[in-house]
Structure formats: C-alpha cells, structure tokens
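Heads up, this is only part of the complex; the chains shown haven't been moved.
Going by the order they are written in, the chains are A and B; count residues from 1 in each one.
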Amino acid sequence: MALSALAGAFTGLGAFTFHYAGGFGYLGSDPATCAQCHLMNDPFDSWRKGPHHAVATCSDCHLPSPFVPKYLAKARNGYHHSMGFTLQPPAPDDPGARTVFPEPIRIKDFNSQVLQDNCLRCHGEFTHGIVRGSTGADHAVRCVHCHDAVGHGARR
Amino acid sequence: NIFERKQEARNPFLKLIEVGEDDVDPAKWGVNWPRQYDGYLRTSEPTATKYGGSQVGPEGSMPPQKADRDPWLRRIFAGYLFAVDYRDRRGHAFMLHDQEVTKRNVPGGKKQSGNCLHCHASVMPLYRRLGAEALPHGTPQEQVQRGLEAVAGMDYWDAHQMLTEITGKAHPVSCVDCHDPATMELRVTRPAFLAGMRRLAASDAPVPHLPSVEQWRRGSRSAPYDPNVDGTRQEMRSYVCGQCHVEYYCGKGMTIFFPWDRGLKAEEIEATYDGMTVQDRRFKDWTHAETGVEVLKAQHPEFEVWSQGIHARSGVACADCHMPYKREGALKVSEHWVRSPLLQIPRACATCHPYGEKELETRVEAIQDRHFALLTRAGEAAVAMLDALVAVRKGYDEAGWQEALEKDPEVRRLGELQRAAQWRLDFVAAENSMGFHAPQELARLLAESIDLSRQAEIGALRLLARSPTPAAAPGQNSKASPADPPIQPRSYCRRNP
C-alpha cells in the first residue's frame, strides 16, 4: 500500500515540477527543499527568524516521524504539492481563474494532525498533564489554538 | 493501521488517594494535585485592576458597595434588596462567606431560598440526598432534579444547615464541581445549567460559537442535548464557568432556572421573561418602589455576553483567559487561581496576541474606558427617567396610579419603557468585564437603554403637559397619540433572528 502511494506520487510529479523542486531533494529534511517552491517562501522566511529555527526543520513539524509514515505522507503531500503547483493557474487571483487549491494555503485536517503529533513528540512530557492522551480531533487540546505563531511567525 | 497515533498509555494522574463524588473538601484532592490546589487556595488573596478584581482594603474587610462608584444603581434598584447591599465580586474562596454575610440574606429574614446555594457552595451532595429520599428508584439525574426542587422550597438557612450536616462543612465551589473524580475530565454538574442548555439547544437561536450544539441540532435529536456527552473539550472549558456566571432567576417559590429558551441575547432573555406568567401576571423580579413599575433584575451574564463577542466566535474559552496554562517545573498546568486576566497578561493573552504586556493592557483599557463613560451616561439617563416618572406619579393617588399603569395606554407605555431601559442597563452593568467580553454588543445595549430612558422621560413630560391635574381625572387621558413612536425594544432581535 505504501509503495503504490509512493508510485502515485511520482506519477503526479510533472517533469517540470520535479526538476524545479530539486528532484529527490524533496525527500530530504532540508528546509531549503521546501523553499524551492516560491509558495513556501513566507513560512520559510519567518521560520528562519523564529525560535524553532535552531531546533526544528519544516519536516520535523510537518511530516510524521517514523520512517514509513513519513515517506507515505511525503508521497501524499508531494502529490498534492506538485499537482497543485503544476495545475494552479499562474495568476490564481485573476477574476475567473480556475484554481486547484485556495490561496492563501490552508493546512488541512490530515496535516493538522501530523503537526499536533509532532508538537507532542517534542513537548509531550511537558504537556502531559494537560493533554492526558487526548490528541485526536474532537476532544484534544489543540496546540495551535494558542501557539499558531510557533513555526513561522504570527499571522495577525 | 500504521497511521494510528501513539496514545499516551499511562494514566496521566498518579493518584495517591481516591476521591469521589462526595468529596467536596478540596484539601483531599490537593493530595493528588498539589499544584492546582495551591492555585485554588490563592483565590482568597485580594487583587485589583482598574475596573476589576476585588478592590478590598485591609484583611477581613468587605469589598466596596458598587453604588459607591455608580450611585445611580441605588435608584434603579429602589425597593429591592440590591439597593441595600450589593458589592464588588471577589475570589472564589469567598463565595460562600459573602453569601452568608450579605444583607440581602440575613438569618431569620426568610428572604432567600436554598436556591442560592446552587452557585455559592459545593452543593451536589445535598441535591442527591434529598432526591434519593424523594425518588428512591429514580435515575441519578431525576434525583438531582428532584433534590433541586426540594432545596428551592427550603429557607436558605435550613438548606445551608442540612448541607453542612451532610458534607461536614459547607465549601465554596470545589474540584468535584468541575471535574469527574474518576478521570479528572471536565464535566458540568449544575442542574440549572444542564436544563438551560437543553432548552437553548432545542431553540433555533443561532449559536455559532458552540459547534456541538449546532451539530446536535443537525442530528436525530433523540436524546436531549447534554453538555457532558455532546460538548467538545474546548466548550467544556467555558461550560464549567457557565454553571454560575449567568443570568438566572431563583426567587422564593420557584426552582432556579436559566432563561435561555429563546437564546442568549439580552432581548431574547427579555422575551423569555416577558412570555412567562406567574399567578396570572406577567413575570417580574420586583416592583420598583419609586414608580410602581414591575421590572426585571439581571445578574452577572458573563456567559451570555461572552457568547456575543469575537473571542467566543473564535473558540476562545473562559479558561483560556482566566485559567491560562502556566509552567510549573517540568509540567504545564492550568492556573487554578481564577482571577482577572489583566493580572497575568503574558500567559492569558500574549500567546495569541504577540504584543507586550503594557500594550495589551492599554488595549483593554481603551475598550473599558470607552465602556465606562457610556455606562455612566446610561445611568444618568435612567435617573432622569425615574425623576420624570416620579413627577407624573405625584399627580395620582396610590390606587389611581395602579389603575393608570394597567389601563391608561400612555402611562402603561411609560412603564414598559422603564422596564426595557432598566433591563438593558442592568444587564450591561451586572456583567463583570467592563465591556471587554463583547464591546460593540454592550455599547449597543447601552445606546438602546439611553434611548428608551429618554423616551420615557419625554413621554412623562408630555403627560404632565397634557393633564395639568391628572389626579382629578386619571383615567381620562387614555388615547395614545398616534405620533408616539412604537417602543420597539426588540427591533434588533427581530432583524437578526
């Protein structure tokens, strides 16, 4: 299953995107690979100024940590990223443009959960008393409810 | 499933001793959770902010009378116990004591029923005991409800004594009132809140800030809405406070209830009261001594007002600001020293608003100063209204005035205006955030209150001008001028159903 999803991802990467994004660099942990995509420039710039800069890269927060789920998520996200990047019209804000994904980019449930798990991976001990095992969707303490500025600066 | 998350396996709380439903003494819980207990105990410390906190003097003294700052309060409460003794609130540690010593509730005065304990004591064992006696085979929920009704029928001091006997000592709000002793999860216990939320959910008032209610409404509705079952964790962080920080009615002869049948806005609550009949008359809290008009009393509608604000709409809960997380050694815990967020701005506000402490304080102050100026203006308008109504009343004898209030459309209209104006003003004044919880909504209510007060004053002047000797012919003056605008106090409400 993991393999077929990976394969799906590679088919999804259009030649242009694949090249542009630095080829296999996408599979590494270097934030620069994310930032190869101009859409990622804003988070990248502010991540460089934030307190997590020294301790966590993009993938530490946005990709699951164990090896297999990580590459599966990469495959899934890679597919979305490249499809999105390839098919999104260059001027999505032009009236009448048919957009593939909404801009500004919004994190979706799947990645939101990945993120939450990663917060707990590093801060689980500290937040143990308040989390009490409730990391799932409905009844969890959502870290980003208060700390939404943590990765790359305040939105507001 | 490889995506399955690693749930924390171990129980987060190593319990040294067991606690149960009857353990209302927080000291026992403190053995297991000393950090939270420490915070809880500190609610006895005096604190002060520009408009909030408990502005108390030396040890043992009482908070000041509210009317010291806002003298118009005495006028609008004329003839009611709130004109006698009505002080600033203070920390949770004092809630039972302050209820015992207020002149609104003197021993032997037979003024208050056991209802009052609903929000000032850890009272559930009393409800359960009386309920079990009356309904030995009822469900626990039925028993609590029956117990509540039984306590409503008792004199305050009798109920107080019985509670003391059951629990050894009566306590203010305690751990067990907000936490399930088995799991420590939040839960709500107070029957009036459970019933109020049931009725709110069953209504069609929009509550976009309470997603679980909207979700329940979309469902089968086979079981009534139950905060403990349906509420999200984030909602529970406000619901526990909504057990007490709400508008209520608990006069003698009635079981305490929260008037949310039509929604949480001031006008919706007013409509609920206006739609109620007690002994064949429209519901009232008391009869205003100066004017003889039957009026309403609002109490601390924090939950309702928060509901109209942008924070509630953004999912920000009472506990987020009033019980922010704090670092204690290697652990994050909830601050159980429940108090003004302005005393702990970095934790209460700055995680969401990344500005300095001084800047955030100034932002709140800008809102509160604007609000206070408007509140004072509305208070002055209310006093002018009362003066004018008193002047009109002078022309009548007692019976004539009663009759006029009921039958003369113009006089009656004055009474309606006073009731509506005073309700709005009191609703805002009784709310404890000095405007912060919902600045625009509260300014709107004050604006309406001013308008209605002044309209009453105008109506009174017109009456005085038209009938120079009204006492002589009180019933004559009974055709309302068609030029009189309708009162429309609920226009906003209707515009936004």
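List of remarks:
Note that in this section contacts are C-beta pairs under 8 Å (C-beta built on N, C-alpha and C of every residue); 3 or more make two chains touch, one makes a residue touch a chain.
Since the model is a prediction, treat every value here as computed from it, not as a measurement.
Per chain type, the number of copies found in the complete complex of this structure file is summed up as A x1, B x2.
FYI, only the chains that are shown with their structure count from here on.
Measuring from the averaged C-alpha position of chain A to that of chain B gives a distance of 44 Å. Within the complex, the chain A residues that touch chain B are 2, 68-69, 72, 113, 117, 124-136, 138-142, 145-149, 154, 156. The touching residues of chain B, when paired with chain A in their complex, are 2-3, 5, 7-9, 12-13, 184, 232-234, 315, 320, 325, 330-334, 351-354.
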